[in-house]
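For reference, the structure discussed in these notes is given below.
With one protein chain held back, the other chains of the complex are shown just where they sit.
Chain lettering (A, B and C) follows the sequence in which the chains are written, and residue indices restart at 1 in each chain.
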Amino acid sequence: MSMHGTETDQSYARAGFGARAHRGSRPAIVVVDLTNGFTDPSLPTGADLSSVVAATGQLIGAGRSADVPVLFTTIAYTPAELSGGAVAWLRKAPGMASLREGSSAVALDARLPVGPSDHLITKKGASAFFGTGLGALLSGLRVDTVLICGATTSGCVRASAVDAVQSGFDVLVPRQCVGDRADGPHQANLFDIHAKYGDVIELDDALGYLGSLAAAVSV
Amino acid sequence: MSMHGTETDQSYARAGFGARAHRGSRPAIVVVDLTNGFTDPSLPTGADLSSVVAATGQLIGAGRSADVPVLFTTIAYTPAELSGGAVAWLRKAPGMASLREGSSAVALDARLPVGPSDHLITKKGASAFFGTGLGALLSGLRVDTVLICGATTSGCVRASAVDAVQSGFDVLVPRQCVGDRADGPHQANLFDIHAKYGDVIELDDALGYLGSLAAAVSV
Amino acid sequence: MSMHGTETDQSYARAGFGARAHRGSRPAIVVVDLTNGFTDPSLPTGADLSSVVAATGQLIGAGRSADVPVLFTTIAYTPAELSGGAVAWLRKAPGMASLREGSSAVALDARLPVGPSDHLITKKGASAFFGTGLGALLSGLRVDTVLICGATTSGCVRASAVDAVQSGFDVLVPRQCVGDRADGPHQANLFDIHAKYGDVIELDDALGYLGSLAAAVSV
Partner (left out) sequence: MSMHGTETDQSYARAGFGARAHRGSRPAIVVVDLTNGFTDPSLPTGADLSSVVAATGQLIGAGRSADVPVLFTTIAYTPAELSGGAVAWLRKAPGMASLREGSSAVALDARLPVGPSDHLITKKGASAFFGTGLGALLSGLRVDTVLICGATTSGCVRASAVDAVQSGFDVLVPRQCVGDRADGPHQANLFDIHAKYGDVIELDDALGYLGSLAAAVSV
């Protein structure tokens, strides 16, 4: 993660960043905004995130064996929110206004293995936690560790990682499970997340972690 | 703000990012973490942010003439927070543990023109809004626009800008008033903020905005 | 509001409660949970709130003339929330589990004059603010005063009044616009609200307030 050069690395080491996140016994998988609006490259806000969707599906599969809760998010705006000027973010990022409640853009990507007991959380901003019930659900589920997947790394994934650790949870971001429409911001935000908010880890590592929990469950 | 190249710029234009933020009639200045811990280069978490402190002082001066509320933040941990393992962020960023309540590291930089009616908000995470009364204060003050200053651009400033726009406020970030311990993350986060959360503007522009409000006040 | 006797009144006067709430120039009407689940007396969680629905309709009518934003709330649970044990409130108040997403119990009472630009906010707890985007919407709409209607006075109305004033808004509760399934808790909570969180006022008074704003708008 030394994309910014040795001087930055030294500065960060001195400031005490980049410690290893704890991995608890009660993780949850939070899948941020893997809706058609972000994964369909034919839509203006979308990009080809096929490999991200596939890797996230693999992670969810491993989570099922360990009874890990899975929570999906989607951004969706009502007509009132789209027309009334109430949502400041829509003024700055007006492209998000294409994410209309009830449209296919806000539906989860059909390639994801969504289960009947998975949670679906509708949000209005970047963070999966802001103005939603996610934090209360995670506390209610007695979760200690959050695995964050989804899109985009530089937007909603980053914002959700910051809020997750602020909310008291340890954060893991499997690198293959997050994606972006542009590589520069993707890499820059992986750097920030790994330095300050959660461990950016390999998918194999994440699968191993969930596998060890599944083994404990099945004993 | 094209640090990531033409392809990224085209992708962002297509996705509908980077619109101009509205500038309201009732701004507030939020100064994030310009405490000795971040502005004293002799401390491990600090850097030389003299020019940021000076520019922020200039902005505050202009704000005084327009009766603009000023709110400072500091990160400060109690012994219980430092020892009990309750703060997940301290596990990932253990360097922050040097910001002990009552120490000089958590005091505002003495070069800042702090006034008797300015607010001081103690926070425990990256965002000035998370787990604090800042959002309620801004609503109570009937603020519509937030000018964000402080440190670090890639950490607490970024997190605060995301929360400010999510909270319903338009966001302006005067470039000269924010700083970081490393230039790569600084630039990458200015790019993200400007694309998605608030306008990164020149100090002169911000001074002109506040000056026009001051003229209206004094009429 | 002296239901608890002279001694209580004296104690409250001494403690400095019961001041008059400010009435701002930019109110919003928040209608809490006037869904069939609460207004249909044939449902277990319901009661006959016909007069509350009628009075709230009258208030909304007056608000339309003054361009006052109207925001409705509903409690609605997904299958995941109902089955997974994630929602602590459902353990304590299991009757709320009849409020299933998509059922008629969670639909707004058809007698309410819902407009196309009104907001509808789905919540999972008692307060209209908790884990929802309501606070951000009110800030984004530059609201200063919240008129709270709905049901039940002793549950979601009370919780919403507390959060509204904590969020920075002045609070008015038109007495005829709130109701409950039982009179004892209704009266006791009107007492608490009026003493500590917002003014319990007569409907006529509220209509006059909105009327004066409408006159100003139409000038």
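Quick note on the criterion: a contact is a pair of C-beta atoms (placed from the backbone, for glycine too) under 8 Å apart; a residue touches a chain by one contact, two chains touch by 3 or more.
None of these values were measured; they are calculated from a predicted model.
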Neighbouring shown chains of the undisplayed chain, as defined at the top: A, B, C
From C:62, C:171 or C:210, residue that would touch the chain that is not displayed: C:171
Options C:32, C:49, C:159 or C:201, residue touching the unrepresented chain: C:159
Contact partner of the left-out chain, one of C:47, C:114 or C:203: C:47
Candidate in contact with the missing chain, chosen from A:137, A:157, A:195 or A:213: A:137
Residue touching the undisplayed chain, where the options are A:38, A:130, A:169 or A:197: A:169
Chain not shown, touching residues in chain C: 3-5, 7-8, 11-12, 14-19, 21-22, 44-45, 47, 86-89, 91-98, 124-127, 130-131, 154-155, 158-159, 162-163, 165-171, 181-185, 188-189, 191-192, 195-199
Residue ranges of chain A at the interface with the undisplayed chain: 135-142, 144, 166-169
Interface with the undisplayed chain - residues on chain B: 69, 78-81, 83-88, 116-120, 122, 124-125, 130-133, 135-137, 140-141
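As a convention for this text, only the chains that are shown with their structure count from here on.
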Same vs different contact residues, chain A with chain C, by half of numbers used: same
Chain A and chain C, separation of their C-alpha mean positions in angstrom: 34
Residue numbers of chain A (touch at least two other chains): 86-88, 124-125, 130-131
